[in-house]
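My questions will all concern the structure given below.
Just one protein chain is left out here, and the rest sit where they should.
The block that comes next holds subunit A.
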Amino acid sequence: MAKLNINGRIVEVDVEDDTPLLWVIREHVGLTGTKYGCGVAQCGACTVHVDGVATRSCVLPISAVEESEKIVTIEGLGAEKPHPVQQAWAELDVAQCGYCQVGMIMAASSLLAQNPNPSDADIRAEMTNICRCGTYGRVLAGVKLAAERMRG
């Protein structure tokens, strides 16, 4: 039995040690906002926060996750009120198919927590998630808008 802290809730799951956090979140905890895109840490669709840091959950075995580590998924990020990144995304109509966007939003919110005033170059370097619909232009604009709002 592994114990996890997901979105502020302690959950117990009975899974094999090598099960990636992604599949624990999706299939055992039942939160499907976090997506599978590649399974090899390439695309970022599976991004969650582990103690605030954007983490690709598809390659993180559950055995490497401690109960003390706070995992936040998209369902937890905007639970109380929409995160400024989500608001910026809505305002700029960033999403196309939307499949990559949860990962994008998790990556962007973590980036802004660490760097409240990122330059274009910072954003281009840090946001390495894949979007096959090609929303990159609006993602860039969305991060900047959210940063502006968060700085107040």
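As a convention for this text, a contact is a pair of C-beta atoms (placed from the backbone, for glycine too) under 8 Å apart; a residue touches a chain by one contact, two chains touch by 3 or more; residues count from 1.
As a working rule, contacts and distances are computed from a predicted model.
Asker: Pick, from "Molybdopterin-dependent oxidoreductase", "Assimilatory nitrate reductase catalytic subunit", "Acetolactate synthase small subunit" or "Sulfur carrier protein ThiS (Thiamine biosynthesis)", the protein name that UniProt gives for the chain of this complex that is not shown.
Answerer: According to UniProt, the chain not displayed is called "Molybdopterin-dependent oxidoreductase".
Asker: What residues on subunit A make contact with the chain left out of this view?
Answerer: Contacting residues on subunit A, toward the hidden partner: 15-16, 18-20, 23, 26-28, 30-40, 42-43, 45, 73-76, 78-79, 81-82, 86-87, 89-90, 93, 95-102, 105, 123-125, 127-140.
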